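With one protein chain withheld, the remaining protein chains of the complex are depicted in position.
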């Protein structure tokens, strides 16, 4: 039972043209940089990517867009990306925009074996078009389905050889949810330690959800909005 | 904004006859010993208690049963309790048995603002009686509703003055789920520290879910099945 | 005189109560954090997974793993906690956040809000806005009273695609402070020196003016 892979190229093997992939991260924070680079090199296409955002022009999922690897993007917010806009307006790219909480909860539902959830997000808006509406206690909710994705690719701070993961700060975001939701889950970590080194009380994603793990290298961790204050 | 109470008696104030209370713990592991003792002293009755188990004769919720404080018990397993059995057979106590995973997920649903969930547990059994059945992808699921409880009483290992909680080992069990599900959530902790002493990455229950917190005393932590091995 | 964006934020900050958990949207709402009244402790939620958002970091202390929902580098405060996006929107949906402050393109007299999409323009997405407006029990909109063309943003019905229905509770613009009632926009306060006539002229939706309307005290 070896879950440890030597690098990103080995870890993304089996991802094929047409695969549906969940990609962790919020903006450029907590994204699986190594796996994205490996996928770009692999050059698979016709992918359906589910991720909160679509990266920026020259980083994150933006790198996959440049290579026209993405057929459909499912996200909550896709700003900050001129190439995305160009492909969308040209009809080269499909996009499905869904509320951020719905995106998160549909991942969790998949990981928890819940086939569908009810959420009030989007009731009375175009997001509700064609969806079942149900009233509970006087409030309307939309029925939304669990994601069904071939692969989940996530980035964690620390991981162990059994696939247990610990995330850091707001780089956690969608990562543990997507880790639970993939049929095959690939985790890249900044630090990979032997089983037993992580405190079992502090593990965010139990290894049962993780099929492949490897130590990532050369993290750029690009900051989108560097905001600082001057005063002491 | 002070969430810190001096002791269990102060913390359980406002719990009245007829209240619905979620109580954390699995068997006698991770139960809110101090709050249970305070409730017994307070002597409220006609309570609806939701907890995975009903304690043993002379400990845990069993102490509340002795005083006939409980009108209805909602649990997944109620063995090991002769007084419970006596009251049930005498018609002094109502009991609703629900699958353990359903119990857990109905708590989570309440804490996550999900009005209902679909679970396959109980399909084709008497648990399904009167419940809506729905098929997703060829499999049947029951519709089960989020709990609606007045109070949640939980036990954590460490907590801070802002109500953040960290649980220990399998004493976690239902505690973080119930903490999310109470209209008023009361947490007793073994160690209460100032805000800032807990690592924000390790918090299991964010303080937003916790309304009252206090340092418990004299934990007995009774073991139900002491099992040991001999060989080295 | 009409308020500037800082004064709008300051007026909203007066509504903060001690112990409030608050989610502040991008733009003017973010500024509210700068005017929290003395003696009032509020905990800021960032929907990407943080309770207890602190100020921007000092130069050199930026942590790329620590950003807010606007993707800005931030800091934590004592008592902060991190969590995943499902729990973040879970606590929002469950009504645990006491106050949400958002910007808007349009608000209707029934409290419908439009703030995510303009037909004909590239749609960037709703992010967490639809979850927030569908769930928050107390939503204050911070916005300019009119759009760049001078048209009222307080309307009988929104003309833009909706973000949520019947959810906005209060609105603060550069001209006034309104509460949404079943019957329309109830004028509660005027910006200092702004006349009721001006507010009436710039409010396309049904405006309710009852009794004397005090000026804001900032």
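Order as written gives the chain letters A, B and C; numbering starts at 1 within each chain.
By definition in this document, contacts are C-beta pairs under 8 Å (C-beta built on N, C-alpha and C of every residue); 3 or more make two chains touch, one makes a residue touch a chain.
Please read these numbers as outputs of a predicted model, since none were measured by experiment.
Peer 1: Which visible chains touch the chain that is not shown?
Peer 2: So, taking every chain into account, the missing one touches A, B.
Peer 1: Out of B:20, B:34, B:52 or B:185, which residue would touch the omitted chain in the full complex?
Peer 2: Considering the complete complex, B:52 is the one touching the chain left out.
Peer 1: Check the options B:63, B:107 or B:153 and report the residue that touches the missing chain.
Peer 2: Of the candidates B:63, B:107 or B:153, B:107 is in touch with the missing chain.
Peer 1: State which residues belonging to chain A touch the missing partner chain.
Peer 2: Considering the whole complex, chain A reaches the absent chain at 1, 110-114, 160-162, 164, 180, 194-196, 200-201, 203, 206-209.
Peer 1: Take the complete complex as the reference. Which residues in chain B touch the chain that isn't displayed?
Peer 2: With respect to the unshown chain, the touching residues of chain B are 26-30, 52, 75-79, 85, 88-89, 97, 99-105, 107-108, 119-127, 157, 167-177, 204, 221-230, 232.
The rule we apply is simple: only the chains that are shown with their structure count from here on.
Peer 1: For this structure, I'd like the pair of chains sharing the most C-beta contacts.
Peer 2: Result: the chain pair A-C has the most contacts.
Peer 1: Roughly how many whole angstrom separate the Cα centroids of chain A and chain C?
Peer 2: 29
Peer 1: Chain B to chain C: how many Å between their CA centres?
Peer 2: Their C-alpha centroids are separated by 36 Å.
Peer 1: On chain C, where are the residues touching two or more other chains?
Peer 2: Within chain C, residues 50, 76, 82-83, 86, 89-90, 92-93, 135 contact more than one other chain.
Peer 1: Which parts of chain B, given as residue numbers and ranges, touch two or more other chains?
Peer 2: Expected reply: 112-114, 200-201.
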